[in-house]
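Of the protein chains in this complex, one is absent; all others appear in place.
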Amino acid sequence: MAITLDQLNAMSAADFTAALADIYEHSPWVAEAAAKQRPFATLSALHEAMVAAVRAAPAEARQKLITAHPDLAGKAARAGALTPDSTREQLSAGLDRLSEADYARFHQLNDAYKAKFGIPFIVCVRRHTRDSILAEFERRLAQGGTAETDTALGEIFRIGALRLDQRVSAPDALPISGRLSTHVLDTHSGRPAEGVAIELWELSHDGAERLIVTTATNRDGRTDAPLIGGRPIPKGVYELRFFIGAYFRHRGVALPDPPFLDVVPIRFGVAEPEGHYHVPISASPWAYGTYRGS
Amino acid sequence: MAITLDQLNAMSAADFTAALADIYEHSPWVAEAAAKQRPFATLSALHEAMVAAVRAAPAEARQKLITAHPDLAGKAARAGALTPDSTREQLSAGLDRLSEADYARFHQLNDAYKAKFGIPFIVCVRRHTRDSILAEFERRLAQGGTAETDTALGEIFRIGALRLDQRVSAPDALPISGRLSTHVLDTHSGRPAEGVAIELWELSHDGAERLIVTTATNRDGRTDAPLIGGRPIPKGVYELRFFIGAYFRHRGVALPDPPFLDVVPIRFGVAEPEGHYHVPISASPWAYGTYRGS
Amino acid sequence: MAITLDQLNAMSAADFTAALADIYEHSPWVAEAAAKQRPFATLSALHEAMVAAVRAAPAEARQKLITAHPDLAGKAARAGALTPDSTREQLSAGLDRLSEADYARFHQLNDAYKAKFGIPFIVCVRRHTRDSILAEFERRLAQGGTAETDTALGEIFRIGALRLDQRVSAPDALPISGRLSTHVLDTHSGRPAEGVAIELWELSHDGAERLIVTTATNRDGRTDAPLIGGRPIPKGVYELRFFIGAYFRHRGVALPDPPFLDVVPIRFGVAEPEGHYHVPISASPWAYGTYRGS
Partner (left out) sequence: MAITLDQLNAMSAADFTAALADIYEHSPWVAEAAAKQRPFATLSALHEAMVAAVRAAPAEARQKLITAHPDLAGKAARAGALTPDSTREQLSAGLDRLSEADYARFHQLNDAYKAKFGIPFIVCVRRHTRDSILAEFERRLAQGGTAETDTALGEIFRIGALRLDQRVSAPDALPISGRLSTHVLDTHSGRPAEGVAIELWELSHDGAERLIVTTATNRDGRTDAPLIGGRPIPKGVYELRFFIGAYFRHRGVALPDPPFLDVVPIRFGVAEPEGHYHVPISASPWAYGTYRGS
């Protein structure tokens, strides 16, 4: 159950600190510092206060906050020794489902990273897929130490914002959500296509694929809920599959066997986890088109 | 090396019969009968003469021709005991790469078919994929005996036409060829897209996929040769994959990472093995469309 | 200024009748009859009560209501002798801008109609363009007398509903409105096209065209208000013109002179005045597409 902002504003400093102790990994002092800035009119103000507390802290405190983070796909994760938040986050990117080769790759990157920077590699996992974490890992391994510390802190703030967003209910929303939506237009009959089954898959470079959502279009040709909403869209490559052969057959359109178009796959990349991706199709049994809308 | 029609016309009847002995499975009498109709001005005339010879033969001869055919994916195939033509044909549809489950399925269908009709199941394999053979098998098991005998003969004539087409060079072509072609239009710069890598895959219901062709577009946005031409397009489901992300990156267009469109898959079914399928795309880095042309 | 439903409910019967006297042409008795059914919770209920009053009236009263309507584009209109409502309605379809030939055509149709049916031709003009009124005129001239009386009454109810909708403000809306909207997607840069000038023209069979709206897209690629909304879309043929050449030039895209695409015209017909017509384009400087959405 989420706690409300009003409740947080009304608490004793100790209760407030306890309630938000784990927003920053093993660092309740961030919440403690923010408690003094109450009341907060918005969740954004609370988030900013926590960010400011980290920035205002002595360098050693910040360093300790950084090193308090666990390795990605590391031994602690395997041993179940992460904080509940970290556990959920690492699960979200499928880091619990790594092959031995992937695990070895993470292990190697973690070691190289620590050897170079002396800190664990921190990334806001909810904004990523396994593929994009590996790409990010390599990109960041190549940059200088000062830039990397800034990047690591930025990721910690993103993690904090996402944890706050899940923990606290407030009138405003933090700008942490992306949205993926679709629409199916039937150009054979000139109306929105109702009842088209849709699957959303996450693809990996190694050919693995993971089913994210199964849904169907309503009478407006949309899905009742966005395919992904209220959270970042993990950076990566996706495939929408539209079962339009079954749709047209159901409408009584004569189709060859096999139909020219049956399952239409639309493969696309997401580079902005907080972006709005509208990926519609307009289709007849013989032609279709798609584009990135917003 | 193909033999020419002129050479066939000039041969002794015995040589002619020997040259075309295996056009009809284990039935040199078909060639023998056709030899008397020489000279043939066209390959079509030769083909028609062989068809007429089969139709004019006594019913028992036709029945013997039918039963001379091997089982599909049967024990003879496994044991390497087929005629060279039958071996090549069964290879073309991947019948040599069946899983144990598939092999069992074929075995069961062959048995059911023989129990019902008393003849082996005959299909012109070069017009099919493994998936469509199984679909055809089930469709034909459901029909009546007389219709099925006609269907089997029709398939034998198709097999004969394809074998003739490969064996004999002539001024005319038998209507046995389909054509699959594509085109890539770059709507970002308003010209044909040159140098786009393309793969053609054959897909199976069980998720297996087989790479058929790897090619790239020329300066007209076409491929130098059709993706499939000069032969039937096996009935089935295919996927063209267009590597347009690499194309646009190479042209200096700024793309996000990952790009919105990278590999564009176009999945389509072929129901007419002798049809012309033109499956082009027009694409920018953000939108694309396709249709069945001809 | 619109009167509210509450005010109408609270009035004396005489005031109520006076306020709605002209909803039905020269027939205050309709309002008078409806007054007794008060209070009305919704505008729909009021409208239904007036319809029911007409239906319940003696046949002669209904006949009198019908004949109380003026000719379309008739002498009374030319002489300025119509009721204010009828005047506005006939203006809406451009019946004040008829050529002498058009005027003669209306005169001839009016005469033929009266000779056949003995009543004036009644049509809910706000649902029509000049072209579609003429088409409707000819269609109805061809039908039988009983069907035509029903049709005429149906049109009177439509006229009444539209007059009520303009006169009375209420919590509910009568189902009299269509909506025409658009959207411009820039497939060159993968985002909604902002600042595209758009014109909406009404076209006539004789080549005449009338500018209905000039507007431009906002940052969502939409127009701030629908192109047509809150009223029926007159049945007819329209052309949207999108000035995308100027848009792409403004964005710094290199274009030839003249550009391949400059003003993109999308010509479409509206057959359902109460329908939702969404007519978007997605365009690069070299390609575009459109469809009927909703």
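Things to note:
We just call them A, B and C in the order they show up, numbering each chain from 1.
Keep this in mind: a residue touches a chain if its C-beta (ideal position, glycine included) is under 8 Å from a C-beta of that chain, and two chains touch if they have at least 3 such contacts.
From a predicted model like this one, the values you see are computed outputs, not experimental measurements.
Of the listed residues A:Thr4, A:Gln108, A:Gln143 or A:Ser189, the one in contact with the hidden chain in the full complex is A:Ser189. Touching residues on subunit C toward the chain that is not drawn are 132, 135, 235-237, 239, 256-265, 267-272, 286-292.
Although one chain is not drawn, its touching partners on subunit B can still be listed: residues 185, 187, 190-192, 220, 282, 289, 291-294.
Within subunit A, the residues in touch with the undisplayed chain are 185, 187-190, 260, 282, 284-287, 289.
Here is the rule we go by: only the chains that are shown with their structure count from here on.
Geometrically, the chain at the heart of the complex, using CA-atom means, is A. In terms of the distance between Cα centroids, subunit B is separated most widely from C. Centre to centre, using the average C-alpha position, subunit A and subunit B are separated by 46 Å. The mean-CA centres of subunit B and subunit C are about 58 angstrom from one another, to the nearest whole unit.
The set of subunit A residues touching two or more other chains comprises 289, 291-292.
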